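Let me give you the structure first, and then I'll get to my questions.
The other protein chains are all here in position, but one chain of the complex has been omitted.
Order as written gives the chain letters A, B and C; numbering starts at 1 within each chain.
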Amino acid sequence: MALDPAIGPDAGSGVVIGSDQGSGGAWEGGRHAPAVGPWRLAMRRMRRNRVALAFLGLFILIVVVCVLAPVYSHDIAQIGPNQNNITGQVKVGGQEKDVVAVDGTPIGPTFTSHYFLGADTNGRDLAVRLLYGGRTSLLIGGVATVIIIVLGTLFGLLSGYLRGVADGILRPLMELIWSFPPVILGVVVGTALALGGLGPIKGNSVFIPAFIIGVIYSPYLGKPIRGEILRLREQDFVDAARAQGMGPMRIMFTEVLPNAASTIIVFIPLMLAQALLLEAYLSFLGAGVQAPNASWGTLIADGLNYIETTPTFCLIPGIMLVLTVLSVNVFGDGLRDALDPRAQVRIKT
Amino acid sequence: MARFAVRRALSALALLFATSVVVFGAFEVIPSYNPAQAIAGRNATPTTVAEVSRKFGFDKPVYTQYVNTMKLVFTGKVIDYQDDLNVVDQFRKRFPVTLSLVLPAGILWFGMAVVLGSVSAMRAGRLTDRVVMVAAIVGVSIPVVLLAALLLYFFAYKLTWFPNTGYHGLSNPVQWAYHLILPWIALAVLNIGFYSRVLRSGLLDMANQDFVRTARAKGLSRGQVFRRHMLRNSLMPIITMFGLDFATAIGGAALITEAVFNLPGIGQYEASSIGNLDVPPILVGAILTAFFVVLFGALIDILYGLLDPRIRLTG
Amino acid sequence: MKRYARTSTAVLLAALVALAVAACGGSSSKSSKSSSSGSSKASSAGGKQGGTIKIVSGTPPLSADQGLDFTTQGNELYSTVNLSLLTFTRGVAGTAGAKIIPGLAKSLPKVTDGGKTYTFTLRPGLHYSNGVPIKASDVPRALERDLKIPWQAASFISAYIQGGMAYANGNAKTISGVVANDKTGTIAVHLVAPFAPIVDVFALPGTAPVPPGTPAKNLAATGTVGDGQYKWGPITPGHSYTLIKNPKFDVPGLPRGHVDQFTYSVNTNVLANAEAVLNNQADVFDPGDTLPAAVLDKVKQQSDRYQAVPLNTSWYFWFATYKKPFNNLYAREAVLAAMDDRALSRLDSGFQTPDCHLIPFGIVGHSSPSSCPFHNPNGPANLTLAKQLMQKSGMTGQPVVVYGEERAPRRQYLDYFTGVLNSLGFKATEKVVNSGVYFTTIGAPTLKPDVGFGDWNQDFPNPWDFMQLFAGDAGSTLNYGYVNDPHYNATLNKLDQQPPDKVASQWAALDQYAVNHAYYAVFGHESKPQFYSSRVDFAASPLSVEYFLDLVSMRLK
Partner (left out) sequence: MATPDEPGAIARGASAPNGSGRGNGTALIEAEHLELYFPVKKGILVDRTVAHVHAVDDVSLVLTEGETLGVVGESGCGKSTLARCLVRLHEPTGGTLRFRGRDITKLNRRGLQPIRREVQMVFQDPVSSLNPRKRVGQIIGVPMRLHGVDGSDVESRVRDLLHRVGLNPEHINRFPHEFSGGQRQRIGVARALAVNPKLLVLDEPVSALDVSVQAQVINLLDDLQDEFGLSYMFIAHDLSIVRHVSDRIVVMYLGKLMEVSPARELYEKPIHPYTQALLAAIPIPDPHENQARARTVLGGEPPNPIDPPPGCRFHTRCPHATEICATTEPPLAEYAGGHLAACHHPQSVGAEEIASAVRSSLSPTSAGDAMPDAEAARQAGDPAPGDPATGRGARTGATPPSPSAGPGSGAP
């Protein structure tokens, strides 16, 4: 391609369009020796993005540290996440100190193995609660993301591919959830389900906020996927598959879905970040994780009461949450650049 | 245009109906849910509860209750369970507070996003761009709760530059603004981050379009090309986002900011009603939100038509 | 097409702008008159008249209408608006502040008919704040209104006054047991049975007369027109309340109030409230709230404007004594033995005085904490005993759901108490309920919860007020555990016919009986913070055991 429009005349904007792979080289057919699939190309691009990889590493580190909390935290801190120790004492620098003073002030960070980050009002070890809370937050975020992906993809596929009745039912449903502010919807449903439970799931189960968040955000994936599927179903390869006698389910899942996969994958980190944030909001408003279980959201809410004297109570879970969301976001940016640089994403809370 | 209006009105009605059903039905899952008990109070005898239940019609089937409540909502006569107050009046009373919070915050977040997104795209790849984009991604990663708490801690408690919390009426505009600066910032930061990121990527896409190159080639200055061709087209996605975000925020979605800064807006009213399982205010709030969402959706579509003559209004 | 679009945009935008302007205009008319700084220049010692006091509270009253509300927060406010036939002394700290004195009535009531008839006589020439004269018939109307709305303490009327129940159930047009004569100004109240605390009931603002034409519905947005030292100014329900001095108030022997205006604003962020008072941005920290431990140190340093005042409250957990596992006496006793009251006190920023008895210190019939059977309230839990009792009960592994309130420190109590139950071997899970609906939720007859939190601030200084909480046949829903002990019920019905100080030891014995049967797990009586800005005359504005904040006595320096 001689007339490569790579360099725009508007050099001032600093925009350089990379020459499009595939068109120039591959046109002649098979000059590249090995077969390079789209996934491998994305992997290559991903590997070059050091920042994104570094944040992925950070995220994995946070996950490992939190998920493995039950394995080691009790050995170090000698206390569980929900174990009260209001009248107990702890040795700090050779001195016995009240975990919770007589006037109710909990001990601040000791930076020793017991009460490393201090205690909360109930004499529970904040460091342990931070780790367990992280575990809860990540579990909710993760389960919610799985629900978002499954529901959103199903929404999008059925609505976009089958059209007709499926679209007539699913699309308004998606619009309904989508046009409702997530926080308010989450609090309404969360408050109701926390008191009422959800079928066999008890009201204080962490799967209730996970379920709520998953359902609330599923249209945020479902809508773009539907658009993508609508575009894909007009492609001739879908007709080709039909002409070969493939059934609609098989076409949806083996022909169409793989083409939407990169969009879905781009959404995974974005949805995870949003799920983590929404969990924090719901827990802050009392409609998320139920006591005595902790999550980063409840820890932030509890810490707010001590922001005056011991801001670390609120700041440390806050920083953990921000770091996690940030690492997921940065990695997600990298992933999008690698897979689908043009993905348009609208997310809000 | 008639078709557009009718279609939108219909979708509004459908949305209103659906939201009201969801809200009304949500609390039915609570096994011991009995608003009569809440109305009758802590020390009520069973006969009193039964009396209240009869008076409010809680002994009727759910759909009858729904129909009756909706009738009251649309005649503006609906009262809440907790305070026996006219809910519509309460919303009317609190709406100025929410609008005082959301309208300037909306202008702030939209304006800042346009400025930052444009600067970032114009300087793509340079230090300015990097700084703005890092700030933006951090901005979208901070939960509003934490940001609001931090602002309150540093600027109100530590430095005492700004007042503690609370709302001050517009009768004294200086006090009004002084009390609202922190809430505005808390509400705006997240959206500034989102919008500027979307705008930047839109502008960069636009820079590669033929018509932009053509515009440059015919001798327009960089600024002219940017304003007339690139920005105008790239604004559409964030205008869409703004429509929905603004609509939901004035419908009560700014409840966390209102809660932390103790602004007696409709978000806080809705939040406390949710906590008290007080259905009528939640219902009215949801309907209000749905109404704003549809209204702003329509406004944005009309605006689209003005920005881009190719787009025709469809239902 | 395009032109249409443009025009309609213009119209819509114009409408939007108009909306915004209208909305802002609306807010400007609702000028909130604050605040503290305006009239603080004159800080001469010795009791200033006038000025504005700004109260900050974490919890709103349920309503400004005394005919519905029965919260301490509400009582602080409408007790200055709605003066009843009798009233309590003002401006006196401690138990002496709970003495009943005549209010609208000329004197204390005449008791006849073996304690079943109380006759009040109205002082002549009294007026409501709007100038309407007060008549004897306004009292029965107020009582009827209480039953209709209904008043949260309506059972005082319906259960004890003749014809009250019939009226509440809609079977009668009036309350037959209340006979008023406008000419003589007498009001005769006929009781179902002798019931001494009825004099306390007629000192509650809820029984205060209301002018003719007052609608029988909750007036949460305006409050009622009253006859007290203050009248209602602007109200935003759940958020802010204003009281303005009533210039027409003139009841001989009763104080008239010092401050011109009170504003009472609610912010659920109690820490922010404490900060505001500390920095003199607000004047009064509502004693109904718990001072957060985070500011306690700083507050305590302000000894000239802060002290903890013991008031008549009891904090407890109750058990569902009719079903597994807490129908088992050993199981209940095990819980009492395993509780560490000192821990619970620390959760309340040290404001609790540990005790196991329901009747608090300031009320006759109180027993000493040393008679607590299962553990020493001022010492650690008796875990060995607890384990033994638990073993005997055989209830290990039983699932229980523990109910508790969201508001601090109640949720922390719940966390603690659940921990105790779990350490005993129960399978306890928590259920936190929003404070606004907590008691109505657990009181709903459909729920029947296992175990949960309860607290009681005195309505009036009478041991009956506490002991009736566990009465099995009182027909109230305050007995969340459905305790129904025949001996307890019979004793209660006997004692409530006598003035309390005459049967003080019998009240104490009843309390001890219930403790020994572990019907409730009381863990302490709370002190309340008296915490003002430096503008308020601290010494002249004591907390009242009856009213908490005694606004009528309160004055600026």
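Keep this in mind: a residue touches a chain if its C-beta (ideal position, glycine included) is under 8 Å from a C-beta of that chain, and two chains touch if they have at least 3 such contacts.
These numbers come from a predicted model, not from an experiment.
Colleague: Pick from A:Gly93, A:Gly164, A:Pro200 or A:Gly245: which residue touches the chain that isn't shown?
Modeller: Checking each option in A:Gly93, A:Gly164, A:Pro200 or A:Gly245, the one touching the absent chain turns out to be A:Gly245.
Colleague: Touching the left-out chain: which of A:Tyr72, A:Phe111, A:Phe237 or A:Phe253?
Modeller: Selected residue, touching the omitted chain: A:Phe237.
Colleague: Considering the whole complex, not just the chains shown, which residues of chain A touch the missing one?
Modeller: Looking at chain A, the ones touching the missing chain are residues 22, 26-30, 32, 35-38, 235-237, 239-247, 254-255, 258-259, 261.
The working rule: only the chains that are shown with their structure count from here on.
Colleague: What chain is most central when centres are computed from CA atoms?
Modeller: The most central chain, going by mean C-alpha position, is B.
Colleague: With respect to inter-chain C-beta contacts, which pair, B-C or A-C, contains the greater number?
Modeller: Ranking B-C and A-C by C-beta contacts puts B-C first.
Colleague: Please work out the Cα centroid separation of chain A and chain B, and write it as a whole number of Å.
Modeller: So the centroids are 23 Å from each other.
Colleague: Return the distance between the CA-based centres of chain B and chain C, expressed in whole Å.
Modeller: Between these chains, centre-to-centre, one finds 37 Å.
Colleague: Using mean C-alpha positions as chain centres, tell me how far chain A is from chain C in Å, no decimals.
Modeller: Using C-alpha averages as centres, the distance is 45 Å.
Colleague: Quick check on chain A: which residues sit in contact with 2+ other chains?
Modeller: Touching at least two other chains: 191, 195, 286, 304, 307-308.
Colleague: Multi-chain contacts in chain C: which residues touch at least two other chains?
Modeller: 269, 275, 406, 434, 441
Colleague: Please name which positions on chain C make contact with chain B in the complex.
Modeller: Chain C reaches chain B through residues 1-2, 4-6, 8-9, 12-13, 16, 20, 23-32, 34, 62-63, 68, 70, 147, 149-155, 158-159, 165, 168-170, 217-218, 220-221, 236-240, 265, 267-269, 272, 275-276, 279, 281, 406, 434-437, 439-441, 443-447, 475-478.
Colleague: Name, in rising order, each residue of chain C that touches chain A in their complex.
Modeller: For chain C paired with chain A, touching residues are 269-271, 275, 292-297, 300, 340, 342-350, 380, 406, 408-409, 411-412, 414-416, 418-420, 429-434, 441.
Colleague: Where on chain B is chain C touching in the complex?
Modeller: 1, 31-32, 34, 37-38, 40-48, 51-52, 82-86, 89-90, 92-93, 95-97, 99-100, 103, 152, 157, 160, 163-172, 259-260, 262, 264, 269, 272, 275-277, 299, 302-303, 305-306, 309, 312-313
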